[in-house]
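Below: one structure in structure tokens.
Just one protein chain is left out here, and the rest sit where they should.
Which chain is which? They are A, B and C, in the order written, and residues in each are numbered from 1.
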Amino acid sequence: MIVVLNHGATEETINRISEKLQQMGYGVHRSTGKKRTILGVIGERREEAAQTLEAMPGVEKVVFITRPFKLAGREFHPDNTVIEIGPVKIGAGELVLMAGPCAVESEAQLLEAAWAVKEAGAQFFRAGAYKPRTSPYSFQGLARKGLSLLEKVRRETGLLIVTEVMDQFTVSEVAESADILQVGTRNMQNFYLLRELSKIRKPVLLKRGMSATIEEWLMAAEYLLSGGNYNVILCERGIRTFEPYTRNTLDLSAVPLVKQLSHLPVIVDPSHGTGKSNLVPAMSRAAVAAGADGLMIEVHPNPPEALSDGPQSLDTRQFAGLVEELKGVAQSVGRTL
Amino acid sequence: MIVVLNHGATEETINRISEKLQQMGYGVHRSTGKKRTILGVIGERREEAAQTLEAMPGVEKVVFITRPFKLAGREFHPDNTVIEIGPVKIGAGELVLMAGPCAVESEAQLLEAAWAVKEAGAQFFRAGAYKPRTSPYSFQGLARKGLSLLEKVRRETGLLIVTEVMDQFTVSEVAESADILQVGTRNMQNFYLLRELSKIRKPVLLKRGMSATIEEWLMAAEYLLSGGNYNVILCERGIRTFEPYTRNTLDLSAVPLVKQLSHLPVIVDPSHGTGKSNLVPAMSRAAVAAGADGLMIEVHPNPPEALSDGPQSLDTRQFAGLVEELKGVAQSVGRTL
Amino acid sequence: MIVVLNHGATEETINRISEKLQQMGYGVHRSTGKKRTILGVIGERREEAAQTLEAMPGVEKVVFITRPFKLAGREFHPDNTVIEIGPVKIGAGELVLMAGPCAVESEAQLLEAAWAVKEAGAQFFRAGAYKPRTSPYSFQGLARKGLSLLEKVRRETGLLIVTEVMDQFTVSEVAESADILQVGTRNMQNFYLLRELSKIRKPVLLKRGMSATIEEWLMAAEYLLSGGNYNVILCERGIRTFEPYTRNTLDLSAVPLVKQLSHLPVIVDPSHGTGKSNLVPAMSRAAVAAGADGLMIEVHPNPPEALSDGPQSLDTRQFAGLVEELKGVAQSVGRTL
Partner (left out) sequence: MIVVLNHGATEETINRISEKLQQMGYGVHRSTGKKRTILGVIGERREEAAQTLEAMPGVEKVVFITRPFKLAGREFHPDNTVIEIGPVKIGAGELVLMAGPCAVESEAQLLEAAWAVKEAGAQFFRAGAYKPRTSPYSFQGLARKGLSLLEKVRRETGLLIVTEVMDQFTVSEVAESADILQVGTRNMQNFYLLRELSKIRKPVLLKRGMSATIEEWLMAAEYLLSGGNYNVILCERGIRTFEPYTRNTLDLSAVPLVKQLSHLPVIVDPSHGTGKSNLVPAMSRAAVAAGADGLMIEVHPNPPEALSDGPQSLDTRQFAGLVEELKGVAQSVGRTL
């Protein structure tokens, strides 16, 4: 931590701040510049300490020099984390494909979609039983009944299941039906939910909040890791910007950046990331080329009949075509599919 | 709803879309332009219908002409909503002041702050017993013990209490201790929490999500209203932008805009909205001049000792000075304080 | 400047970086922490030096502790700059009002608007002879003919004139007709234009770029000051955010912030800042309460007939009403109008 003092801070002020730091258990190194004095602070990073200091007279700002995440950082764990789920390894060389409709609608829709994405090469089936919806008047998901249908998909097709969990009290219920529990973008900082998920050992797919910085995202992962659940997969799904043509702006630079900062696997959701099915193929190829460990793609047997997110869904034929295209891209960056 | 068709959509395509709309129970008006055909759709706005249409071949986009919120809108309820809590009316002519520290820390700190803000003119005491924190290593609040201390503040000082509720399972607990339940910025779209709060009758202070549009914010209010709780107070607290000098960008234009779109009272939190105590007085004056129904301000007896948010807290003397300043501004816009 | 070294930087690396700094003429203070070493660098802030260092192996980042602006900063010039134009002082206690239509359209329109805003209390008439337009097919302004009409307004009404200059080669032409030369939001970083304007002594009104940080804005002012033109007025006019209801998000916190960082006067343009005439009164009041030194407001005798920016213009009657309202607000914050 570095404490930058105000232009013109007196000796008395500087001493008061130094003493305060020492009371807090920190070592202090003073550098007196021409215009400013700075104090180098040696010891553990603590947000509270910074806030205390920033509220003291004479302090202009506090600058952190270490990152706030520990367990999620590469310094703590230099090797890539690989998450094994049945026969599938996430974060190893092979790309994982998670595909399926936005919401569980009916058994017929689900099974048709599931067989199609399996045939195309997906290892995971995705569909929401619990749905966060901006409007209270929109379809809110089939809940428990949806989970049963997802279990049926797994039994019949052998696909692994990824589905969203929206609150801490349904964690155990969803954990019984799902192979991966998804935390949605609106819940990335739902700290109760994160704490509950940190107590289980099932993998968690943590979507980036729609206006979360990379650092906040890794801090949300830190909640999971610090509670003991190391099976965390990050998912970039677009951030909110001023551009109106796309639903979100897919931040693919997050992929190599997170790979540098953290050991956790990262997948990309180009369907929510763009909101337009006709941009999904190009952005899927780009995500693979950027180094993503997998993709999560919305696929619906009949997008115009989807109860939610129709415009961003591929149909099953388009998805199969995309998987073929991705094979070459994956190979060109040393991955397999 | 208006359906804009692709340049070059064939008659067959147009007929297919019209039939689909009629099956959905809509009336359809066709306008054939030089370059584009559009279909005016008569009937209830439904997000699902729009999504179905947008996924159909031949449809370029669907444009809504009505707003998605109903109960929260002024068309539904032309007069201002006034919320009465004991002797205080929110949304009537008198400004309300909610003040206090970010977090409940100790009995001594709490009572000192409470007596000071009461003396300065605040009607509400604010402090968090449950604290959402970006880092799992930060102070997380005193929880139930904090609620007891807040009850003590009410008993001793007569101040009304506003405090945050973070999840649906502590709603009844917090509702016993608080006069207003606050939904924090990270929970604005925690739909389970909103549904639970819609079942009680205690007032809810709904903070705007840090990257929520005005429309999404009013839709979150709609969750509360549609469940039967009409006692909703909106709170602007800054949005996330590219500007790094301030913690958030306080969007004061939200105040007159929400007043036009909705009948609900709006208050402003300049402390989180700027993150810097030395900007709080100017932005408090501006909020009152913009038409806010009240202010929520962080006040701490000793900001450098605060366990959270020190740099944005006023001390009690500064707060008392600010209240004096605000009296003139309030009067100049026809309000009292 | 502080140079933060990588976790695990070797002694050899640290020495190489220290030597480089000394070659550049800097003094160096080393602090060795538990996890990181930092080098405190003593000497003039230079962007180039920072970039050199950031490209060196072993350097994680360079943190500036001084601000990049000098002449524009309060440390350089502690007292408020007051700009005198004829009988008007900008930045002293009295608020200035600049009002008029977006574009110069015709003599009749101009004179009608000018007499009306003068009567309501404005000291400055604003209207564009040169207009930056997103579309090449839109009305581009009357140019030189527009300037003549503005001169006529000054002669007939005695109002002072503020009008936009769009490129360095019309600076002298516009300077002959105008009392204040306005730099538009798209030209805030047109450095040729700034350099040319730095050579004259006429006051320049520098609008904030629509996505410019406060620091970039003050650096644009620094171009003007460093060339010798100290008559600089800053104008907040809204920044680009994700919110679609308003054309821009008016950042009123920029007013007190700029007042702390700089000695230059600041005015606010709520017309472009919101894009909606029905938000202009509330945001004008708020700007005054926040401490703005003046307002720039679009006023058109007949907004539905305006050739540009109709929806954000007040009509002359609305403007006169607003000025009345503002008198009380100004008084309540110790200003006059």
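Just so we're on the same page, a contact is a pair of C-beta atoms (placed from the backbone, for glycine too) under 8 Å apart; a residue touches a chain by one contact, two chains touch by 3 or more.
Fair warning: this is a prediction, and the values are worked out from it, not measured in the lab.
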item: Chains on display which the left-out chain touches in the complete complex; value: A, B, C
item: Contact with the hidden chain (one of B:Arg126, B:Arg240, B:His272 or B:Arg285); value: B:Arg240
item: Selected from C:Asp251, C:Asp309 or C:Glu325 as touching the chain missing from the view; value: C:Asp309
item: Residue in contact with the excluded chain [from A:Leu205, A:Leu252 or A:Leu295]; value: A:Leu252
item: Sites on subunit C contacted by the missing partner chain, in the whole complex; value: 20, 46-48, 51-56, 68, 132-139, 166-169, 186-187, 189-192, 210-211, 216, 219, 222-223, 226-227, 240, 277, 303-311, 313
item: For subunit B, residues in touch with the removed chain; value: 2, 4, 7, 29, 31, 33-36, 38, 40, 42-43, 60, 63, 65-66, 75, 240-242, 244
item: Hidden partner chain, residues of subunit A it touches; value: 211, 213-215, 239, 241-246, 249-253, 255-257, 260, 273-274, 278-279, 281-283, 285-291, 325, 328-329, 331-333
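The rule is simple: only the chains that are shown with their structure count from here on.
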item: Chain whose Cα centroid lies at the greatest distance from that of subunit B; value: C
item: Centroid spacing, where centroids are CA-atom means, of subunit A and subunit C in whole angstrom; value: 38
item: Chain centre separation (subunit B, subunit C; CA means) in Å; value: 31
item: Subunit C residues counted as touching two or more neighbouring chains; value: 241-242, 244
